[in-house]
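One chain of protein is taken out of this complex; the other chains stay put.
Which chain is which? They are A, B and C, in the order written, and residues in each are numbered from 1.
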Amino acid sequence: MQQFIPQNTNFKAMVEEKMELNHFMNHLGFKINKIEAGLIEGELNIEPHHRQQIGFLHGGVIATLADLVAGFAAYTLVKNEQTVVTAELKISYFNPGVGDTAFCRGFVLKSGQKLIFSEAEIFVNNNGQDIIVAKSSATFAIVELQKLI
Amino acid sequence: MQQFIPQNTNFKAMVEEKMELNHFMNHLGFKINKIEAGLIEGELNIEPHHRQQIGFLHGGVIATLADLVAGFAAYTLVKNEQTVVTAELKISYFNPGVGDTAFCRGFVLKSGQKLIFSEAEIFVNNNGQDIIVAKSSATFAIVELQKLI
Amino acid sequence: MQQFIPQNTNFKAMVEEKMELNHFMNHLGFKINKIEAGLIEGELNIEPHHRQQIGFLHGGVIATLADLVAGFAAYTLVKNEQTVVTAELKISYFNPGVGDTAFCRGFVLKSGQKLIFSEAEIFVNNNGQDIIVAKSSATFAIVELQKLI
Partner (left out) sequence: MQQFIPQNTNFKAMVEEKMELNHFMNHLGFKINKIEAGLIEGELNIEPHHRQQIGFLHGGVIATLADLVAGFAAYTLVKNEQTVVTAELKISYFNPGVGDTAFCRGFVLKSGQKLIFSEAEIFVNNNGQDIIVAKSSATFAIVELQKLI
């Protein structure tokens, strides 16, 4: 992992505050348990309503987790009066999401003046073994907060 | 829109049966209201728990809708003993999801022997006007059902 | 196709000037023959060195054409002192590039303050019939020229 120097020493509190207000994330039950400059990790207890028709973790939940950890990883690197919005996200599905817990990691690859590029990896724990189910690459635009609201 | 000839005349019932079993889709409250060969349309009443911290429709919900309509559009074109799995999906976010109803359309661009390429468009109705919030391009792999289970 | 109002009435001359200086585009032999606000079309005579080992048009050439027409389509919509750089590009390959002429169309889907989203379609003419070989979706960042140089 690359080392990034945050522009805002308060970035952990910024992420925590944003998490609390993120209705869909809280509704899913996703918990972030590591917040570092350019790096976010979290976990989801997979419940029946997170699954698709065959019982695998739904691809839309996986894409949501990818967006959350990749986006929060980007958000750790912006200034106090800035936020990030997802410009685009691509996700590749490697293996079916069979298991009861999902683990996700989002990390920044390039932090620019206007854009931040992050990746995310999503694993599912199946009988004690972590299997990678998906990998994502995304672009985030840095936005001045006063322009957004 | 391109015209496709379904390989299974029973494709509407196939989609309806699969929809009923899709826990995450039903949990979200997404309703499909048009099923044609290579084309799916549906709607979502946007509820508070579908939103992110600023009140916009969450990008993960949008990606889920894209995956559902693009994937079901692909599914209308496979044989009876086949299904599709998402190999990858890219989604670009054009405008914030401000409004109370989302409308989605998924359509196939190319239906091959092994892969089906679909796109999805997601609109949000804001004060009577449909605004495009995202567009997605995805690849689905055709899988023989007996190999999947 | 959506209608866009260019911010620079001189956009055709801007594109033509940029084309003349684009070494790789000229080296490939790609010719742009339509320049409108948010829309670019062009053609390539496919030569032996544009092909891969089986004789199909090389995927890298196709990606290059996609980047050129999608990027120039975006460029028609910026201000005089601005340019665009490709943030990311995704390309899906639908059919093998069998034939002697490629035709490409790039068009803008969303033109924002910081980002422009475009798509590109690439066709190859095989015995008088245009077959779509690829479709691309890309994000371009608007850059002030004085910051780039």
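In the analysis below, a residue touches a chain if its C-beta (ideal position, glycine included) is under 8 Å from a C-beta of that chain, and two chains touch if they have at least 3 such contacts.
Being a predicted model, the structure only gives us computed values, none of them experimental.
In the entire assembly, the chain absent from the figure touches the shown chains A, B, C.
Only one residue in the set A:His49, A:Lys114 or A:Lys135 touches the chain that does not appear here, and it is A:Lys135.
Touching the chain that is not shown, out of C:Thr9, C:Gln53 or C:Gln129: C:Gln53 (per the contact rule at the top).
Although one chain is hidden here, its contacts on chain A can still be listed: residues 90, 92, 94-95, 109-110, 112, 117, 132, 135, 137, 139.
Those residues of chain C that touch the chain absent from the view are 18, 21-28, 48-54, 58-61, 63-65, 67-68, 71, 85-93, 96, 148-149.
What chain B contributes to its contact with the hidden chain is residues 87-88, 90, 114-115, 117, 139, 141.
Simple rule for what comes next: only the chains that are shown with their structure count from here on.
Highest C-beta contact pair count among chain pairs: A-B.
Averaged C-alpha coordinates put the centre of chain B at 28 Å from the centre of chain C. Centre to centre, using the average C-alpha position, chain A and chain B are separated by 22 Å. Averaged C-alpha coordinates put the centre of chain A at 32 Å from the centre of chain C. Looking at chain B, residues 90, 92 sit in touch with two or more other chains.
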